[in-house]
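In what follows, a structure is listed as C-alpha cells, so that the remarks can point back to it.
For this view, one protein chain was removed and the others were kept in their places.
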Amino acid sequence: MRVGVLTGGGDCPGLNAVIRAAVRKGVQEYGYTFTGFRDGWRGPLEGQVVPLDIPAVRGILPRGGTVLGSSRTNPLTAVDGVRRIKENLAKHEVDALIAIGGEDTLGVAARLSDEYGVPCVGVPKTIDNDLSATDYTFGFDTAVNIATEAIDRLHTTAESHMRVLVVEVMGRHAGWIALHSGLAGGANAILIPEQRFDVAEVCGWVESRFKVRYAPIVVVAEGAMPKDGQMVLKDGSLDSFGHVRLSGVGEWLAKEIERRTGKEARTTVLGHVQRGGTPSAFDRWLATRFGLHAIEAVRDQAYGAMVALRGTDVVRVPLAEATAKLKTVDPRLYAEAGVFFG
Amino acid sequence: MRVGVLTGGGDCPGLNAVIRAAVRKGVQEYGYTFTGFRDGWRGPLEGQVVPLDIPAVRGILPRGGTVLGSSRTNPLTAVDGVRRIKENLAKHEVDALIAIGGEDTLGVAARLSDEYGVPCVGVPKTIDNDLSATDYTFGFDTAVNIATEAIDRLHTTAESHMRVLVVEVMGRHAGWIALHSGLAGGANAILIPEQRFDVAEVCGWVESRFKVRYAPIVVVAEGAMPKDGQMVLKDGSLDSFGHVRLSGVGEWLAKEIERRTGKEARTTVLGHVQRGGTPSAFDRWLATRFGLHAIEAVRDQAYGAMVALRGTDVVRVPLAEATAKLKTVDPRLYAEAGVFFG
Amino acid sequence: MRVGVLTGGGDCPGLNAVIRAAVRKGVQEYGYTFTGFRDGWRGPLEGQVVPLDIPAVRGILPRGGTVLGSSRTNPLTAVDGVRRIKENLAKHEVDALIAIGGEDTLGVAARLSDEYGVPCVGVPKTIDNDLSATDYTFGFDTAVNIATEAIDRLHTTAESHMRVLVVEVMGRHAGWIALHSGLAGGANAILIPEQRFDVAEVCGWVESRFKVRYAPIVVVAEGAMPKDGQMVLKDGSLDSFGHVRLSGVGEWLAKEIERRTGKEARTTVLGHVQRGGTPSAFDRWLATRFGLHAIEAVRDQAYGAMVALRGTDVVRVPLAEATAKLKTVDPRLYAEAGVFFG
Partner (left out) sequence: MRVGVLTGGGDCPGLNAVIRAAVRKGVQEYGYTFTGFRDGWRGPLEGQVVPLDIPAVRGILPRGGTVLGSSRTNPLTAVDGVRRIKENLAKHEVDALIAIGGEDTLGVAARLSDEYGVPCVGVPKTIDNDLSATDYTFGFDTAVNIATEAIDRLHTTAESHMRVLVVEVMGRHAGWIALHSGLAGGANAILIPEQRFDVAEVCGWVESRFKVRYAPIVVVAEGAMPKDGQMVLKDGSLDSFGHVRLSGVGEWLAKEIERRTGKEARTTVLGHVQRGGTPSAFDRWLATRFGLHAIEAVRDQAYGAMVALRGTDVVRVPLAEATAKLKTVDPRLYAEAGVFFG
C-alpha cells in the first residue's frame, strides 16, 4: 500500500505534525510506503512529488509550515484536472490519498472521492476553526494563544497611557479567534463577522471603561463590519469579499473611535504572525492524533471520510458533510461574552 | 442573593479567571453580592472572609494563583465542622456557595450539599486532568504547554551531546500531563502511573534511538513505577503513597539507564513550575466559561451540581458522581502513543 | 529626605522595575520617603500625586506599563511652568526628583536642573535605544525579543507558501529594533531610517532568495524611507515627521515588491505590542540597577546627572549631554549585517 499526502490552503501550525504521525504509524505498524505531493493539489495535478519516509519526518513535529509546501490550486477548475490526477496517482502507484486542508482543499477531496472514485481521506485544518463536524481544528489554539499574548502586552500600555487599543485578528467569515482571544485576553469589546457592530455602542463601552480610570482594548476580527451606513467608503475601498481594503477595519475603527470620543486610539494588526511558527501543545496533540487516525481510515478504506474531534475522541465523518457549511459563532456563545464588554 | 466563593487544593492556573467571571456576571446580570472565603474550606469553617466585588476582580484574569488563598483543610474531619460552616454562612448571610477545587474540595462540597443541605455548586480544578465527568479541567493545558516547552529545549541538548534526558512531570495517579506533553514534545518514551514500565524495554527504546544518531527524551510522570522487583529500595524510600521519596522516579530512572546502557543520562524535575503563572488562552477561556456557568447554576438553584466541559459545551453534572472516581488514561489511548517510542 | 518620582513619554517595559528598586533602596537603606507624581511632568506641574511606599511597589517588577501613569506634557511650554513645578515640589516637601523618560522627558529634566535649580536625576528609557551616553536603554531588549519571535513565526509561512513577508517594526528615527531583530530573526533585508533604501535593490534580494527555493522576510523600521523619487505620494500622505501616514512604509513596500517582482507579499505591523507587557530578564535587571543607582545619585546630590550603562557598569553622565544628540545606527554596524541580505 502506497499512501500519498498533500497539504493545501493557508499556513497553519500543526501540518507537519499530521504528516509525521501518519508516516510513523503507516510505516511502522502497517508497512506502508509514502509519496509526498508538493504544493497542495498542484502536486497530484502536475505530478510533483517529494520523498516521504521516516528520515524525512524526523524533527518536524515542532516546526510550523509544511515540508510539502502548499497552494490554493483547484484541480477541478483545471483542464482535464481529474484525469491528470488519476494518471499521476497511477504513475506513482499511489493507492490512497490523505488531503490535509481547509474548506477548499477538502471540498476538492470530497468531490474527487464521492464523484470520481479517487480514494481520499481528509484531515481538517484551519486556524479559523470554522469547519463543521469537528469541535476544533489544529492551528486555532496556536493562533488564539498568539493573539492573547499580544492583548496581554497591550493592556499595560492602554492603562499607563489612557489610550484605546484596537487589535485586528484573523477571521474573515467567522469570529472564533476574536471571541476566544478576546475573552482570554480580557478585551472590553469583541467584534465578529457574524454580527454587525454599532459604532456608537462600541464608543459607549470605550467611554464607560475610562470612567473607572482604565483603558479599553477592542478586539476586532478582520471580517467584522459596522451596521449599514456607519462606514462611509470611497470607491474601490472594498475588496471582492466586501471587506475593507488596505488599512483594514481595525484602523478604520480606531479612527472612528478617536473622532467620536476624542480619546487617542492605536491599532495593531497581527496578520500572518497568527499563522506561522511552532504549534501549541494542544495543536501538536490534535494534529498528531489526526495523523494517526487518518492512517487508520486508510487501512479501513474509509474513503470519503474526514477525521474529526468530538469531545476527547477522534471520529470519522463524511467529507461532504464536513465541508458543506461554515461553522460560525453561535449567537448565544457571543452573548455570553457580552458581560465583559464595557 | 449573596454568593460565597472559595478555592481549595493545590495551585492551578485559571482560579482567578473563574472568580472574576462569576463575580462579573453575578453582579452585572443578576445583581448578586459576593463574599470571598479565605484559604479553601478553612474560610467558611473559621469565618475568614475577604471582600469580593468588581474592583476586587479587576486585572486578575491573567494572573496565576488565587486571590482567595487556598488550603487542604477538610471541614468534615474538624470538630463540629458542618455546624460551624452553616453558622458562618448564616452570619455572613451567604445564600449559596461556589466551591472551586479538585477531588478533595469538591468531595466535601458534594457531601455538604447532598447530606447536609448546604447549597453548593462545584467548579472542577486540577492541573492533572483526572476528574471524571469533564473532558478537561483548566490548568491542565497550561501545565502541558510548560512541560512541552521544556521538552523542546531538551531535544537540542540531547542531540548535540548524545545524552539521555529524563523529564519528570507531575501526575501522581494519572498520566495525562506525561502523555500529552510527551506526544506534543516528541518524546521517545512516555511512562505513566496507569501502567508499570519495564526498565529493560525503556533501555531498548533508548538504544534504538542512538542507532540512528539521535538522542532520546524520556518523559516520566512522578507517579510512574517500574515493574515489580526492578526498583530495589531501601527502608523509608517510599512515601505513604508508595512513590519514591526525595530524588524521585526521574532521577532513579536516569541512573538505571546509565547503569544498563552506559549512556550518560540527566534528569529535569519541573516541579511547581507546572502549577503556577499565567494560564494559557485555553485555560482562561475554560475557566471563564466555568465561572459564568457556575453563576447560572446558582441562579437556577442547581445545588449539588458541578459545571463540566463536554465537547464545546459547558454542562451540569452531579458533584457526587464527578468525584466518585479518578479519570485515568485509557489504555487504548496510551497504546496509540506507542508508535513514537524508541 | 523626600524623593519624587515621575515617568514620562511612551510606554516601555521596565518602568515599574525602576520605581520599585528606587523605593526599596531609598526606604530600606537611607530611610527616605517618596512621592509619586502622576502622568509625567503633568504631575509636578498640576500637583497630582500618588502614594509611593513599599506596599505600593510590591509585585510590580514583572508588570509592563507604569503605576505612575505617563504623558507627553512639556512643562516648559506651559504658562508659569517652572514656577508651578517649584511650588508643587515645595508644597509636597519633595527634596529631589527622579525623572524616568526618553529624550523629551529628560530634556526637560536637564533644563530644570541646569537652568532653574530643580534637583533632578534622570533615568533613560526608550524602547528605541536611541539615547546617547548609555550602551542600552531598558525596554529595547523586550521589544527586540517580541519582534524576533514574530519574525520566527513568519519564516515558516514564507517558506511553505513562497511569499514575501514584510514586518514593520518600531523606530521612527533610529533603526536599532529593526537591525537587532532582523539579525536575530534571520531577515533577508533590514531597512532603517539612517539610510534610504533602493527598492530595486530590495527586490533583487527578494528574487535571489526565491532562486534557492526559500522565501524572504523583509524587516523595515517605521521610519525607513526609499530613495528620492521612488515613493510617489499623494498630498497629505506624509505626516509632520515626513513619514508615511496610515498604511505605513511596510504596506507600501509590500505592494511595491508585488508590483515589481510579481511575488505575493504580506505585511505585519507589530505596533504597540512592542511597547507593553512584561519586560525581558535583561530589561528587568537593567531597570532595577538604574533604579538602585538613581537613588545613590540622589544620596550624593548628583543633580543634573543621568544613570547610564557602560559595559556592565552603571555610571553617571550629565543629563544635558545625554539628551543632546540622538544615537543612531553606526553605518559600519549596518554594513556588517549586509552579508545576510538576499
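Here the chain labels run A, B and C in written order, and each chain numbers its own residues starting at 1.
Just so it is clear, a residue touches a chain if its C-beta (ideal position, glycine included) is under 8 Å from a C-beta of that chain, and two chains touch if they have at least 3 such contacts.
Computed from a predicted model, the values in this text were never measured in an experiment.
Here the chain not displayed is in touch, across the complete complex, with B, C.
Residue B:161 is the one among B:91, B:161 or B:227 that touches the chain missing from this view.
If you put the hidden chain back, the residue from C:42, C:266 or C:284 that touches it is C:284.
Residue C:148 is the one among C:7, C:88, C:148 or C:323 that touches the chain not shown.
Shown as candidates are B:47, B:65, B:204 or B:318; the residue that touches the absent chain is B:65.
The omitted chain makes contact with subunit C at the following residues, 21, 24-25, 28-29, 58, 61-62, 135-136, 141, 144-145, 147-148, 152, 180-181, 183-186, 214, 278, 280-282, 284-285, 288-289, 292, 310-312, 336, 339-340.
For subunit B, the residues touching the absent chain in the complete assembly are 10-11, 13, 15, 63-66, 69-71, 146, 149-150, 152-162, 165, 246-247, 251, 266-273, 275-278.
As a working rule, only the chains that are shown with their structure count from here on.
Taken as a contact graph, the chains are arranged in an open line, each linked only to its neighbours along the path. Chain centres here are C-alpha means, and the one lying farthest from subunit B is C. Separating the centre of subunit A from that of subunit C, both taken as means of CA atoms, is a distance of 34 Å.
The mean-CA centres of subunit A and subunit B are about 30 angstrom from one another, to the nearest whole unit.
None of the residues of subunit C touches two or more other chains.
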